[in-house]
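Here the complex is missing a single protein chain, while all its other protein chains stay put.
In order of appearance the chains are A, B and C, and numbering begins at 1 in each one.
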Amino acid sequence: MTETPKLTFPHPPARPDQSPDFSAIEVPEAGILDVPPLDLTSIDARPYANGMVRVLNDAGEAVGPWADYIADIDAEALLQGLRDMMTMRVIDQRLLNAQRQGKTSFYLQCTGEEAIGCGFQRQLSKGDMNFPTYRQQSLLIAAGYPLEVLMGQVYSNQLDPLEGRQLPVLHSSRDYGYFSISGNLGTQYIQAVGWAMANALSGDGTIAAAWIGDGATASNDFHSALLCASVYQPPVILNIVNNQWAISTYTGVASGMARTYAARARGYGVPALRVDGNDYLAVAAVSRWAVARTRAGHGPVAIEWFTYRVAAHSTSDDPSAYRPKDEALAWPLGDPITRLKDHLVLTGQWSEERHTQAEAQIRDEIIALQRKVEAEGTFVNPKPISPATIFKGVYAEMPPHLRRQRQEMGY
Amino acid sequence: MTETPKLTFPHPPARPDQSPDFSAIEVPEAGILDVPPLDLTSIDARPYANGMVRVLNDAGEAVGPWADYIADIDAEALLQGLRDMMTMRVIDQRLLNAQRQGKTSFYLQCTGEEAIGCGFQRQLSKGDMNFPTYRQQSLLIAAGYPLEVLMGQVYSNQLDPLEGRQLPVLHSSRDYGYFSISGNLGTQYIQAVGWAMANALSGDGTIAAAWIGDGATASNDFHSALLCASVYQPPVILNIVNNQWAISTYTGVASGMARTYAARARGYGVPALRVDGNDYLAVAAVSRWAVARTRAGHGPVAIEWFTYRVAAHSTSDDPSAYRPKDEALAWPLGDPITRLKDHLVLTGQWSEERHTQAEAQIRDEIIALQRKVEAEGTFVNPKPISPATIFKGVYAEMPPHLRRQRQEMGY
Amino acid sequence: MIEALRDAMDVMLDRDPKVLIFGEDVGYFGGVFRCTAGLQKKYGEERVFDTPINESAIVGMAVGMAAQGMRPCVEVQFADYVFPAYDQITQEAARIRHRSNQMFSCPLVVRMPTGGGIFGGQTHSQSPESLFTHVAGLKVVLPSTPYDAKGLLIAAIEDPDPVIFLEPKRIYNGPFYGNHTGKSVTWASHPGGEVPEGHYSIPIGKADIRREGTAVTVLAYGTMVYVADAAVEQTGIDAEIIDLRSLLPLDVDTIRASVEKTGRCLVVHEATRTSGLGAELIAEVQESCFWHLHAPILRVTGWDAPYPHAAEWDYFPSPARITRALHQVMEA
Partner (left out) sequence: MIEALRDAMDVMLDRDPKVLIFGEDVGYFGGVFRCTAGLQKKYGEERVFDTPINESAIVGMAVGMAAQGMRPCVEVQFADYVFPAYDQITQEAARIRHRSNQMFSCPLVVRMPTGGGIFGGQTHSQSPESLFTHVAGLKVVLPSTPYDAKGLLIAAIEDPDPVIFLEPKRIYNGPFYGNHTGKSVTWASHPGGEVPEGHYSIPIGKADIRREGTAVTVLAYGTMVYVADAAVEQTGIDAEIIDLRSLLPLDVDTIRASVEKTGRCLVVHEATRTSGLGAELIAEVQESCFWHLHAPILRVTGWDAPYPHAAEWDYFPSPARITRALHQVMEA
């Protein structure tokens, strides 16, 4: 018991000079939580917000009620999920390399988190809209977004639908349900709530899905979103990707003494679940449940995806300065690709050889595609866009002062 | 069970054309909750956040563990509390009148909420700092703030320590532990956290108390404050005055589906209690506990004071347009002055006659004082302050451009 | 002007099911200035509703709705309270069209009462217009008559891009010529108070020549148009008074034509001087009319200090101050 007030400062379990240590992270057994009714209330969501939905156990088996809930997802669909994740990872590797070669100014990987976007997106329907952050490329992969367009954006080249306006990875696609990404953290969260309100008002049957990182839950817009979702009950899924880090800052600085981010959401009266984000089956199951609930008009739901940021924050970051080098290896929830692969091998739907083969094939395809994309321009070898494009789309119609400035520019 | 998403819009229990209806408000019995240990955690605070600490029962008796906790508060102190509240109410009435006579531009009452500020302030010590809103005048009354200064501020006259800078009721007093009030809702909440952090860092043993209305809990700074308090554990008490209304907007628009505001705070990992704010003894007891806890270094605590805004929002407002006229009479927690008076009468420490007498005496004193104060200038009869005061204190030292502007003004 | 604004929203709610109105106290009650009174009753809660007290949430929701195709027209209770929403307005609403290369757009309106003159003190009196005119992607409008208020608000709601719509609260109920002890005038007795029924709009980006003249150009907007009127009347100087109406984009053509004619220019606004809109006006005029100028362009503005409560009229740009400046510009 303290005697005088002293401040606390949350610390990660280990720093670079220490061994990774995740002993404080409780990993509940797979399969122990029920599938709640679609109209789950925030009060009844308590065990889901403080616990963790997991389907794949350590042996690689799919167990418990949530496994049953998605028993109809067949081998083909699971293999597609595996391929989505593998594709994502290869693209991350290739574009990271491209950045190292100076072919793009910036890149940012989602390594270790592939299951979340890949598994979630496959449960959405056409017309649904994601409001992603910069680390949700996996949604685009699973949505079937043309990879050359995705890469073109990263190279800011002729294939970039944004004509070089945005930083690499800040994609935008109305058709593939991917809202224009802001560099300002958090802003998309309340926008998703507004979009979902419009969905409800127009009765078009579509829903919205907001995405945010654990660090950015500290933002004001996270609060606004939870609050307004609780007040108006629009069809929105509020996803929180807790990957333990926000650049160099440990997740404890964003959570404080709160048990989980899901519990924080529950404080607003929004039902919330915490889910093993490295378990493709758990992701698929909870996503399917959440989408069904939301589409049926039971109001908002929050999901905390528990995962680990394996890569650096971005190409501007070097995590060895603030966390143990092999912390990712110690992560108790494993690697999402390995876990799904092991499950499929165990159940006889896949084999190690086919996996190795598939890996090589995906890599080759992407390398070939990448060459084609790079021919359309890279950072070191650009095919310039007219500078006048700067003035395009500031407004729907160009006002006189912009016309004068464009002339001043020489166009 | 709905089939398609539809928005909800929270409604008050009754509108002007309806009878007041508080049947949905659960009023727990007095005396049923224990006094928790000073190091109460947010997890263990559950019954306190969802329930309600009450000491005075319907018969006017002080009952239960919280009554015992303050058994040493003697008759004199309780009578002082009664006088504080009565003084506050008379001042509110007199200044409301003054506004109606055009002697001040604006006024804002705290009628019905007197117990909260009066009861809380008496538990603080010299050096502690409140970060109030515009409805916490009662803190100043109980702190012994000179009434002529308080009134002078409302008249923006020669006695106003702020020299007419601020709207009436936006007081400021370092010596009496009352931080400069902003007209922008919510901003003080995170500032209080910062102030308390400074207290902890300098180890001076003082604490901070933040105040906010139910409506303003929607503000970003409410969120920031809860979050940062949870992260750094400074010595701050986070008070929420839930008076059911925010101008014309029912508290449901600020709470959404959350059970209580205290529960929302608990979601951040901050222990929280809900308290009958019309029960002076409950206020005194919980305030004493919270101050002791905070000063002993157990970190932040949130308190939701459950009460009712009896008066109009301000002199610019007419509540008959949005709520039943006699809603206040139906309020299930009664009137704080009447309740404390009845208790004191019941226990033989006070009588109806002495009360009537005291009322008249307080009124006379305040009227006399008010005359003196009005002699120093009113809105219709100002004793002008030099216009050049506008430039004073924009900066510690006046920069050249302000000197030029002051000259341009003719000073 | 309140009725005109309400009328504009009424017309648009009626014409376009995508139009939504929301903000603090705007629903059941109809707004603290009564601008939305009766609209919830008429159009239902799904079209006109109350919000939590969080301006960034209000605008953030509106951004999402607008991107989806709705036409939200939201109220911020006082312009002084817009700052929590500043991020959503300047970094989001203003940017979404451009950053998505027109895949998404953001047709929304943020209405807010602006300016002093009601003894509101520093948090009910500010004029933040230049904090928005610096932001590419926004339009900024500030009407000075009920007629303009209605026509411009309709144009703002119909505009494909985000519009900041500032309402000079001092003239909500009638023109104000700067004499605060004088008797108040209502719009009923003023030509600008006549408001046609039904739908009409006034193009954003066009200034209005309120008074033709040859001696000096006075650039003003909102309440200051009337105070300038009064000062010009007092001096007898043949000033041309231009009511800007649209602060971004500016009607540079009209301004230039006038200053080329008069050779002198005075700018009047209530906002804090340094980096106020007056600075931009002066920069623009001196650049495009330099060779026509006979005298330095002066500005009469609010002081570089918070708006005081009691000394409000010492802060407010008075007819006396404008008169003095007019003489100064003419003498040079």
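Brief remarks follow.
The rule we apply is simple: contacts are C-beta pairs under 8 Å (C-beta built on N, C-alpha and C of every residue); 3 or more make two chains touch, one makes a residue touch a chain.
Predicted, not measured: the structure shown is a model, and the values here were computed from it.
Of the chains on view, those touched by the hidden chain across the whole complex are A, B, C. When the full complex is taken into account, the listed residue touching the unshown chain is A:249, out of A:41, A:202 or A:249. Of the listed residues C:51, C:77, C:105 or C:122, the one in contact with the hidden chain in the full complex is C:122.
Of the candidate positions A:57, A:93, A:184 or A:202, contact with the hidden chain is made by A:184. Along chain C, the points of touch with the absent chain fall at residues 56, 80, 83-84, 86-87, 90-91, 95, 98-99, 122-123, 130-131, 133-137, 248, 271-272, 274-280, 282-283, 286-287, 290-291, 293, 295-299, 303-306, 332.
Where chain A meets the missing chain, the touching residues are 7, 9, 15, 105-106, 156, 160, 163-168, 170, 182-186, 215-216, 218-220, 246-249, 253-254, 316-317, 321-322, 382, 385, 387, 389-391, 394, 401-402, 405, 409.
By the touch rule set out above, chain B reaches the unshown chain at residues 129, 131, 161-163, 165-166, 170, 172-174, 179-180, 182, 184, 187, 189-199, 201-202, 208, 220-221, 223-225, 227-228, 231, 392-397, 399-401.
In the analysis below, only the chains that are shown with their structure count from here on.
Farthest from chain B, judged by the mean position of CA atoms in each chain, is A. Taking the mean of the C-alpha atoms as each chain's centre, chain B and chain C sit 36 Å apart.
Centre-to-centre separation of chain A and chain B, using mean CA positions: 43 Å. Of all residues in chain A, those that touch two or more other chains are 196-197, 199, 201, 220, 223-224, 227-228, 231.
Among all residues of chain C, those that touch two or more other chains are 46, 51-52, 54, 56-57, 84.
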